[in-house]
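Of the protein chains in this complex, all but one are displayed in their positions.
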Amino acid sequence: MNIQGENKTQNRILSLLPLWIVIGIFMIGPLLVMAVVSLMESNVYGGVHFKFSLSGYRQILFDTNLFDEIEFNPAYLIIIARSFMLALAATFLSLLIGFPAAYFISRQSDRVKNILIFLVTIPFWTNLLIRTFAWIIILGKGGVIESSFNFFGLLDEESSLNLMYTNSAILIGLVYSYLPLMVLPIYASMEKMDLRLLEAATDLYSNRIELIRKIILPLSMPGIIGGSILVFVPCLGAFIAPDLLGGGKKLLLGSLIQFQFSYARNWPFGAAMAMFLLALVILVLIFNARLNRKHREYANQK
Amino acid sequence: MQTKNKKTKFRYVWNFPGFGGWTAIFFGFLYIPIFILVCYSFNSSKFAMIWTGFSFRWYAKLFSNDDIQTATINSFIVAFAAAPLATIIATFSALALVRGGEFRFREFSSGLITLPLMVPEIVTAVATLIFFASLGINLGLINVIIAHTVFCIPFAFMPIKAALEAMDPNLELAARDLYSDKTSTFKTITLPLLTPGILSGFMLAFVISIDDFIITLMVAGGGATTLPVYIYSMVKMGVSPEVNAVSSLMLAFSIFIVTLYWFFNRKIKN
Partner (left out) sequence: MKGKLLKILVSISFLFFSTSVFAAGKLNLYNWADYTPEDLIEKFEKETGISVTVDTYDSNETLLAKLQAGGGSTGYDLAVPSQHFVEIMIKEGLIEKVDGIKDMPNYKYVADQFQGPSFDPNQDYSTPWQMGSASWAYRADSYSGNGSSMMEFFKPSDEVCGKVAVFKSPEEVVNMAHLALGSSFCSEDPNEMQAVMDLLIEQKKCVAVYSSEGINERLMSGEVIMHAHWDGYSQVGKWEGVDDLTYAYPKEGVVGWFDSLVMPKGAKNVEEAKAFMNFVMHPENMAMLSNFAAYANAIPESAKYLSDDMKNATNIQVPDGIPVKFGQACNKESQALIDKVWTKLMQ
């Protein structure tokens, strides 16, 4: 018996070994190397000096100006704040658009439900770059929106609505990119909802808004929170939407990091920014885990 | 009579007016951009924005573009290497995690699997870039394949895990009595039953690999350009219907694989 037990442990470890090796070396390894690089000194022409320095992190808040004086530099805080605001706005808009749709889908017959949910997931599996590119055709100068305005005589040929290269353009791109990720968890939590509760509730609350507020929203809360995190987190690190729709002049966290490795060649700062983003995401995930646990405890008490 | 009455009241309660219309708008929002993109790929004009007539010329041009073909071949090499690798790793992990009961590294291992999903893509991309650069490893496509294998693992894992959980363990127990040894039980019962799950996992991993852009952009060196990275350079050069054409083909391919996956999965469920 004992031998068999050991055998079993051995088997499990053997089956998990490839996972540990691959993720350990090629996921955790790079993150560790990045953490080390974030603590080094940058080399003007790219790469790093192997010398310990906190300048990568210090640069997030303080900067030496051209005269070599250290001064408080709010610029990166502004980028961080912009990323936060845009990510929040995208999350909120996704919720606004996605919630009713998720509810509607969850109330269809099984057959229809399956098909609709499949339709929701399809965009998620297609190329994000291509889907963002589609918005250039729609928002761009002479694009679909402008030419239809022209067609209806709302806009003369010469003028432009200037839809591209704005925060709104980035926002639309973000919502479009991650909307399916909002709908799926909400749908999942609504599908499990007990219809009898709703039925009973109709006797209590005569009006529909009350019904949504008091019953449907609380019951789908785990889905709403889950969906919000699934949208919020990738929006924070978005690179494609700001790059293609933002005209490269409104940096977000993601594009700022990419910028350090392409044009600015400041690896330690880029790595420090990436560590910062990672820390933010971990915080959000911990917050989510807490909320989930509370929710479960609450449900259990009931 | 009573029940019918109740039912109408019930329906009245859980359907909100306007939600249906809203959902239609929602799907419109999701699909109209894709539809427009595909439409404009048939535009005969050189400029994507100005419609001048229907034509296949941009598709024809794709087939004479060597760089696109090289990039496409690269994409397939990467996906055909990374997806199976990820699927194999995911299968063994799923077997250990679902069938292995409670053991010490369980939580740790499931954490490892989901790690690539948690870390923002740009962070993974940058970290992998630094990693390969500081080790001085540049094996061309193999770098890309390694990076893809990592983030494909969780996608391959999900359907396999689901399939394993749905499988009746009694079947295996019964088989153990028949065949007595574990290996043949695995071969004759577990593996065949698990095959649809494994295939689903493979398909998801494949799609994710084919579509990946950011990580490949950062990691790929010379001669390792994949199709999305090539499309990115085309988009940067200006909006031409050729981009629409190659994008439409990519979309069609992804949708095809995912649809296949969906039918497959439905079969498993039934």
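For reference, chains read A and B in written order, and residue numbers begin at 1 within each chain.
Here is the rule we go by: contacts are C-beta pairs under 8 Å (C-beta built on N, C-alpha and C of every residue); 3 or more make two chains touch, one makes a residue touch a chain.
A quick note: this is a predicted structure, and the numbers were derived from the prediction, not measured.
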| item | value |
| --- | --- |
| Which residue of B:Ile77, B:Leu193 or B:Ile255 touches the chain not shown here | B:Ile77 |
| Which of A:Ser148, A:Ser168 or A:Ser262 contacts the chain that the document leaves out | A:Ser262 |
| In subunit B, positions touching the absent partner | 47, 49, 66-67, 70, 77, 80-81, 84, 129, 132-138, 140-141, 191-192, 195, 221-225, 233, 236-240 |
| In subunit A, positions touching the absent partner | 44-47, 63-68, 75-76, 78-79, 140-142, 160, 162, 164-165, 247-249, 251, 256, 259, 261-266 |
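Everything that follows uses one rule, which is that only the chains that are shown with their structure count from here on.
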| item | value |
| --- | --- |
| Gap in Å, rounded to a whole number, between the CA centres of subunit B and subunit A | 18 |
| List of subunit B residues in touch with subunit A within their complex | 9-10, 13-16, 18-20, 22-23, 26-27, 29-31, 33-34, 36-37, 40, 48-50, 85, 88-90, 92-93, 95-97, 100, 103, 105, 109, 112-113, 115-116, 118-131, 133-134, 146-147, 149-150, 153, 204, 207-208, 211, 213-214, 218, 228, 231-232, 235, 239, 243-244, 247, 250-251, 254-255, 257-258, 262, 266 |
| Subunit B-touching residues of subunit A, taken from the complex the two chains share | 8-9, 11-13, 15-16, 18-20, 22-24, 26-31, 33-34, 37, 47, 97-98, 100-101, 103-105, 107, 114, 116, 118-123, 125-131, 133-138, 140-144, 147, 176, 179-180, 183, 195, 198-199, 201-202, 208, 211-212, 233-234, 236-237, 239-240, 244, 253-254, 257-258, 261, 267, 270-271, 274, 277-278, 281-282, 285 |
